[in-house]
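For this depiction, one protein chain was excluded, whereas all remaining protein chains were kept in their positions.
We call the chains A and B, going by the order they appear; numbering starts again at 1 in every chain.
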Amino acid sequence: MIRAACLVLTALVCACQPVADKTPAAELSDEDIQSGYAFLNASIQALQDDDFGNPGLLWVDRGSDLFASTGETETACVNCHTDDTRGAAATYPKVDPISGKLLNLEGRINQCRTEHQGLPPLAHESDELLSLTAFVAHQSKGMTSKVVTTGPAAAAYALGRDYFLTRRGQFNLSCQQCHTENWGKQLRGDTISQGHGNGFPAYRLEWESLGSLQRRLRDCDMGVRAEPLPFGDETYIALELYLAARSQGLELESPAVRR
Amino acid sequence: MASIRLAVPDTAQRGETVEIKALIQHDMESGFRRGSRGEAIPRDIIVRFECRYDGAVVFAADFHPAVAANPILTFHLRATKSGPIDFEWTDQHGTQWQDQAVLEVI
Partner (left out) sequence: MTMDRSSRLNRRQLLAGAGGAILISTTPLSAWAAQADMDRARLDLFGDRPVQEGRVTVKLPPIAENGHSVALSVSVESPMSAENYVKRIAILSPRNPLATIAVFHLTPHSGMAEVSTRIRMSGTQRIVAIAEMNDGSLWSGGMETLVTLAACVLQ
């Protein structure tokens, strides 16, 4: 009787944990890889391509000003980085050689602030952090991602990949199931994209604002009714690394416009 | 500290009609959204836009909550004489944002 109860209890507990899919995971083939841009209608593509009216450029403009200004510090970003940060964003997320931590672009900007400018870190999704990230990411527009997934980054890459393949939430869906196995199919009024992050930080119509890739990942988790991780969580940064590697060959588009 | 973007041609022929674009960063909080605890988020929008050129208001707009966030306007004006074009946005609290472009008329 007690044994039966224990078995039932164990079964219930196991059912509540997210289960990693044990079957070999399909990968996107090179010919199939498409940016989220390809899944937009013509009107929204036109908005992204609009060199004047793309709303994300409002943040890029502000970021450009912040990058060059001193404000409360004596060292403006431009003092060390000069005017040219082209290609920098394409290498993120990457492992910081000194701390050994995997950093995304936002983390790197905050590390610069605290270690080289004597400034407090900027809050997640704050207008200033978004503006600086948008500015730096925009300098790499048109380039392809050049992240490293081996050596010190290997563990994080595996963690990110595992998160992508694990079912979660009340809907019990993994990222893989929609974005690798069922992309191109209809879900309500939407066509499922491949879930790449090459357009971020992006202006999402749903937010009516520019936002980071992590904000989008939190929305993804909420979309399957899973508890989102807090901003800055190491798992999300690991997932960003996996996504960057998975989108090999796609050009960076920040600031993209997405639904 | 709202970002503003203006698209105004540098030069125009006298009498030519030119296209003007003005974009400003603003949430345009409609007043119909609810927060994560169900609390109502109060309305906070830009209510008026004015474009002044050659001594007069050449174009104006009254915004209501259904104007999208980060409002963009594309309108036209007839080039009459060289000089500044002034852009002004006013929100419901009376806060104003201004910017200016210069048009050379040949």
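Here is the rule we use: a residue touches a chain if its C-beta (ideal position, glycine included) is under 8 Å from a C-beta of that chain, and two chains touch if they have at least 3 such contacts.
From a predicted model like this one, the values you see are computed outputs, not experimental measurements.
Colleague: With touch defined as in the header, list the contact partners of the absent chain among those displayed.
Modeller: Per the contact definition above, the missing chain touches A, B.
Colleague: Of the residues B:Met1, B:Ala40, B:Ala60 or B:Val102, I need the one that contacts the missing chain.
Modeller: Answer from the full complex: B:Ala60 touches the omitted chain.
Colleague: Touching the missing chain, which residues of chain B?
Modeller: Spelled out for chain B, the touching residues are 17-18, 30, 32, 53-54, 56-69, 71-78, 80.
Colleague: Please identify, in ascending order, the residues of chain A that touch the omitted chain?
Modeller: Residues in contact with the chain left out: 40-44, 47, 187-190, 192, 205-206, 208, 219-220, 222-224, 259.
Keep in mind that, in the parts below, only the chains that are shown with their structure count from here on.
Colleague: Distance from the CA centroid of chain A to that of chain B, rounded to the nearest Å?
Modeller: 33
Colleague: Note which residues of chain B are touching chain A in the complex, please.
Modeller: Listed in rising order, the residues of chain B that touch chain A are 1, 3, 5, 7, 21, 23-25, 27-28, 68-70, 72.
Colleague: Spell out the residues on chain A that touch chain B in their complex, using ranges where they run on.
Modeller: So the residues of chain A touching chain B come out as 52-53, 55, 57-59, 61-62, 127, 208-209.
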